[in-house]
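Subset of chains shown; positions unchanged.
Letters A and B mark the chains in the order given here, with residues in each chain numbered from 1 onward.
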Amino acid sequence: MCGINNAYVLVKTSGSAAIDVLDKIRKMEGVKEASGVYGNYDIVVRVESEDVADMVIRKIRTLKGIVDTNTLIVAF
Amino acid sequence: MCGINNAYVLVKTSGSAAIDVLDKIRKMEGVKEASGVYGNYDIVVRVESEDVADMVIRKIRTLKGIVDTNTLIVAF
């Protein structure tokens, strides 16, 4: 197996969506940990998946209430 | 009493919402001070509350006209 398997996704949500969005992300396969946080992001997601692109673009980013994501690919 | 009681919330609003949003924030219990400001944020809120998470997520962030918040938890 090769390619990109590990990432942190920093998420911004709108209004009070953070709680629902977090609930849905935690149930996704490939999510090792997800936390609601204080600061200039609202949620941090630790992704470990055979297909990070699919996780981020088709699963996480399509959730209602997400307004921005910043995906940090694990390098080493 | 323990946990997170003190924070500054930096708020961005849309259009001319800043005035109304500020008015509503100033009336909330747990808000020590709130100011309309010039710069890359529109409002600064000084929160002192037994439940900062509730203040930020359920009370402040659900106000119509808020587009982004950045909560700085007081450390020391």
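The rule we apply is simple: contacts are C-beta pairs under 8 Å (C-beta built on N, C-alpha and C of every residue); 3 or more make two chains touch, one makes a residue touch a chain.
All values derive from a computational prediction rather than experimental measurement.
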Subunit count for the whole complex, all chains sharing one sequence, 2 displayed: 8
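Rule of thumb we're sticking to: only the chains that are shown with their structure count from here on.
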Report the inter-centroid distance (CA atoms only) between chain A and chain B in whole Å. 25
Chain B - residues contacting chain A, complex: 4, 7, 52, 56-58, 61-62, 66-68, 70-73
Contact set on chain A toward chain B in their complex: 12, 14-16, 18-19, 36, 38-40
